[in-house]
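For this depiction, one protein chain was excluded, whereas all remaining protein chains were kept in their positions.
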Amino acid sequence: MAVNTAGGGKLGMGSRIILFNEVILVSVLLFICVLISVGSPKFFSSTNVLNVLRDSSMDVIAAIGMTMLLITGEVDLSIGSLVAFVGVITMDVINKTHSVALGVLAGLGLGLLTGFINGVVRTKLKVNSLIGTIAMMMVLRGGVYIYRVAAVQNYHSLDAFFQIGNGYVGFLPIPILIMAVLYVAFLFLVTRTVVGRRLYASGGNATAARISGINVDRLKIATFMTASLLAAVAGVILVSRMNSGQPNSGQGFEISVVAGVILGGTGLGGGEGTLIGTLIGVFILKVINNGIILLGWNQDLQIVIAGAVLIVAVYLDNKRKAARARIITT
Amino acid sequence: MSERKIILEVRNIAKEFPGVRALGGVDLSVLGGEVHALVGENGAGKSTLIKILAGVYQKDSGEILFEGELIELHSAHDSLRRGIKVVFQELALIKGLSVAENVFLESFPLRRNRTIDWKTMIASTREILDSIGLDLDPMEQVGRLTVSQQQMVEIARALSHEAKVVIMDEPTSALTPNEISLLFDVIRKLKGMGIGILYVSHKLEEVFELCDRATVFRDGLRISTRAIAETDQKEIVTDMVGREITTLFPRTHTGRGEKVLDVRGLSTAEKLKGVSLEVHSGEVVGVFGLLGAGRTELAKAIFGLDGVTSGAITVRGARLRPGSTTHSAHAGLGLLTEDRKGEGLVLQMSVGQNMTLPSLREFSTAGYIRRGAESMRAQSFVQQLSIKTPSLKHKVEYLSGGNQQKVLLARWLMKKLSVIILDEPTRGIDVGAKVEIHRLIDELAKGGLAVIVMTSEMPELLGVSDRILVMSNGRITGEIGRAEATQEKILAAAIA
Partner (left out) sequence: MKKRLAITLTVLTLVLFATTLGFAQGRVPKKVGWVGNYMMHEWYQTVQKGMKARAAQLGIQLEVADANLDMARQVSMAEDLIAKGVDVLIISPVQQEGAEAIVKKAQAEGIPLVIEASPVKGMTTIVAICDYDCGFKGGVETGKYVKAKLGGKARILAVDLPALRPCILRVDGFYDGIRTVIPDAVMVHRIDGQGLKDKALQVATDALTKDSNINVIYGCNDDSALGALQAYKSAGLDTKKVVVCGTGSEGVAFIKAMQEGGPYKVEAAMFPEAVGYECINMAVKLFNNEKVPEHWVTPTFALTSENWNKYYSLSGDVRTINWDAVNKIPREPKCAKY
């Protein structure tokens, strides 16, 4: 049957271009990579590629959870402090029990607990998640110092512990493998399953979601727990790479993760965002940092450029959305 | 009637947005001292034309003549200065300022030292208000006034700028019948002053009561301009829709079955005071009430969106847990909210996704959504309900109001419901879509659902309901059967 739209016009073509947000991002990433490799031939060496991917793995893993949270309209700024606490607890438990498995479980458990509390604070106490997770960030950071003011050293040098952050499967570093597995799994979850659909609904219009029978509160708590759990995984990888639990680690982690997610096109309002965009967004920021060192530029430029890129990206995104809004005629 | 002069004329106005042709070359003229109605379905181009006349949009081509002179309207300021005042649905007043300040905004009478001449301003305001028979305190803060009074302030503003043309966009959607009378009186006074009025409305009864001529737009073109005295509603509707509408309120369902929904003594903290009602399968219960009576609160309380302080809700004998939407949804309740964009649709999602949202389990295996099955089902409803959309993947926020409402209805039709509550299902929807929705309501009842329709439109209420409940101040104040129902009886109960 003939299809028509408001105003009798054809609404099809204009909107197609807008959907190519991810294409634009990939082009930007490729462009930056090419620029850097011109100045530094080492950029595309296998060492560097693996290094950047390995360094990105922690950000990407945490960004998966952060994306899901932002899709539901929430955020978690406590992940930096959580990473520090997870590192300290994991190292301490391994030291005390000689068991890597127990240490990792303890660390991940802390992640789940933190996420649960964040979720309850948001849904039952109705505290805005920005404020609530900033509070959690302070509690965790203060808490880790009370727990242990000095770094927790590695007493037993267990090989399994070393492998997590530094080992390889064939030529592939294990952190990259963990990142890939988690990414694919969650990509499937978010794009193809009922849970994923419900995330978008809860963030897009919580009332509409409730009316459709979705238990929005329970879903948000589960999402908070997932985000913290994933951040804890990043924390476990980090403690293995550093070979010690550092209470002062993870500073600024939440900002760089959120920046990557936003750069990838996920808005702060909820109801939109893609994991593909997130992946590219995180990579763009990491590649910029890597490039600055390889090219020998002033290291302070890392934050300056990241900030500039972010502002430009959000500005362009707003223009895109405004253009879209003008098409609507009621 | 004396010879009226053309004050405002537009010729061949066209306007395009990316991908949409909003106006394809329309003509219109407004005579001094006439009330000229502009009607048309959603998306017909009415608001685009208004916005061009208000200086908000720029026309792509065409001419605007004011009192015979060719003019260009580059901004809202231009428009007002010329003498064209548009009163939008979302009133453009500064709520924190007084009536007088709003009336004289941008053109305050000044003393010699460039400060505001309050005495003159207040006196002039009072004069203007008197001229249209209004008793308002010029120093009252506009934010404290009722919507009706605020509208009057906008009209007074028009007069302060010596407007020759006043354009009113859907002015009565938030007014009580009394306030509507008042507005009509004021409009007639403006007529008497020789001002030309362009009256945009969906409500044909009002058009036929108030207006001298009516122009119909459809799909961005002018279809007709008729003198009201020489036409009837049927003709206008045919012009609007492009086809003959035979019945506005189709009814084929008959008889009612067992009791499905039973509500006893429902009260909420703020509004509801012990509401009891029952609805049977196959029946349509209409709920009427004036603004603030508590209809929407009742809908939300039954569904569990709001908390209740006391009362029991039972669906097919099973007690519902109050305040739990998941429980309600599982018990077979559906709710079409009054505010479709704010509470019903997930605007960022597509047409198909919005439709299937409560029914995802049906198309999924172990959580994985079977997109093929989902699309098929959604597509069948698109066809069944004649939803105008380029595809299922289209973002639902781009659809017209009527089609959006159909998407929401499709959502509930897709599920196996026992009870559906529809809150203002045809608000802001053009005649063509209205009929289809009424047909659907009929289908729902025929299919055995218990249907509750909350509406503030009397004709709709009388047309669709088997039984009418009237609410006032959070209570049910009257129950009238279809056969005995009259407007008077209903209104009497509504103000009780």
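Labels for the chains are A and B, by order of writing; each one numbers its residues from 1.
One rule holds in what follows: a residue touches a chain if its C-beta (ideal position, glycine included) is under 8 Å from a C-beta of that chain, and two chains touch if they have at least 3 such contacts.
What you see is a predicted model, and the numbers here were worked out from it, not measured in a lab.
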Counting the whole assembly, list the visible chains that the omitted chain makes contact with. A
Considering the complete complex, identify which of A:101, A:138, A:169 or A:293 is in touch with the unshown chain. A:293
Candidates A:42, A:218 or A:321 - the one touching the absent chain: A:42
Contact with the hidden chain, among A:27, A:51 or A:128, goes to A:51
Of A:125, A:149 or A:322, which one is in contact with the hidden chain? A:149
Across A:242, A:255, A:268 or A:305, the one contacting the chain not displayed is A:242
Considering the whole complex, not just the chains shown, which residues of subunit A touch the missing one? 40, 42, 45, 47-48, 51, 55, 145, 149-151, 153, 166, 238, 241-244, 246, 248-251, 289-290, 293-294, 296, 299-300
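Following the convention adopted for this analysis, only the chains that are shown with their structure count from here on.
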Inter-centroid spacing, subunit B versus subunit A (mean Cα positions, whole Å): 43
Complex contact set, residues of subunit B against subunit A: 16-22, 42-43, 45, 47-48, 219-220, 303, 305, 325-326, 328-330, 334-335, 337, 342-349, 353, 357-358, 360-361, 364, 367-369, 383, 386, 388-391, 394-395, 397-401, 403, 411
Within the complex, which stretch of subunit A touches subunit B? 1, 3-15, 192-195, 197-198, 200-201, 204-205, 207-215, 271-272, 323, 326-330
